[in-house]
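Handing you this structure, nothing more for now.
What you see is the complex with one protein chain gone and the rest in place.
Coming up: subunit A.
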Amino acid sequence: MTTIAPEDTAREAVFDATVAADERIEPRDWMPDAYRSTLVRQIAQHAHSEIIGMQPEANWITRAPSLRRKAILMAKVQDEAGHGLYLYSAAETLGTSRDELLDKLHSGRQKYSSIFNYPTLTWADVGAIGWLVDGAAITNQVPLCRCSYGPYARAMVRVCKEESFHQRQGYELLLALSRGTEAQHAMAQDAVNRWWWPSLMMFGPPDDESSHSAQSMAWKIKRHSNDELRQRFVDICVPQAEALGLSLPDPDLTWNDERGHWDFGPIDWTEFREVLKGNGPCNAQRINRRRQAHEEGAWVREAAAAHAAKHGKATR
């Protein structure tokens, strides 16, 4: 045990008071080491998820059914890259570097959201990802706009603004399929069947098993519990599915008048843990593709640096 210096106790009191007053902690403020490391872990995982999340959808860019859909999908995948960059910048304000973050992603020492370890088997998956995966992400992210750490909260404001286009384009895509031919309708339903449960798992383990939740709530990094957000998402989705003319793959889904919420069936957490451990359908593929992209992009980074060095000399 190390003893705590008196000036740290005073600083901690200022930190606690700032968080209690719902004010933001900014990069150069004193903060507890555990607060800093929790944020680095969470923001890094979030940034990595955005970057890895480009892959499942990018698979469909060349096969988009129309120029309109192709332009939309390219804009969306570009947005995901942008979101990753906002978040990497926010993580760097905590004293970590971009290279370190990428190294940790490539070596598997930092994680990304398990949802991106599922494959995109049909075009309808692009719609299901937009509607359900981005929808779940928005439900998670809106409260993060009020996170106690300023740079993270500001990044989330930008991300949330841009995400709503992602969700709507997905919904519109599914609606077009659902109202199309019988085969198109079946394709949309199949995609929803496959993405529904993994989307519910995006909110993380149940509250009584979530190891980081209580402390994150106390620090106002998190504002709502995993189960609370999951319930909110289910309640939002049920009428949206109905309007789509598609069903959600849960026979236990029933309206509970007493609670004022939709009851839903048990989640298969064994599957979640397997995917988390690296045994999902695409874990290896995603990381290999990411490493390959980084290595194959090396010449661009080198060329840009060489140009900057040459140009710098010429003008000095």
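Just so it is clear, a contact is a pair of C-beta atoms (placed from the backbone, for glycine too) under 8 Å apart; a residue touches a chain by one contact, two chains touch by 3 or more; residues count from 1.
In the analysis below, contacts and distances are computed from a predicted model.
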**Request:** Have a look at "Phenylacetate-CoA oxygenase subunit PaaB", "Cytochrome b", "ABC transporter permease subunit" or "3-oxoacyl-ACP synthase" and point out the UniProt protein name belonging to the hidden chain.
**Result:** "Phenylacetate-CoA oxygenase subunit PaaB"
**Item:** Identified contact with the non-displayed chain, of A:32, A:82 or A:249
**Value:** A:82
**Item:** Omitted-chain contact residue, chosen from A:37, A:97 or A:215
**Value:** A:97
**Request:** Based on the whole complex, identify which of A:5, A:21 or A:298 touches the chain you can't see.
**Result:** A:298
**Prompt:** What subunit A residues would touch the chain not displayed?
**Reply:** 26-30, 75, 78-79, 82, 85-86, 89, 92-93, 95, 97-99, 150, 154-155, 158, 162, 298, 301-302, 304-305, 307-309, 311-312
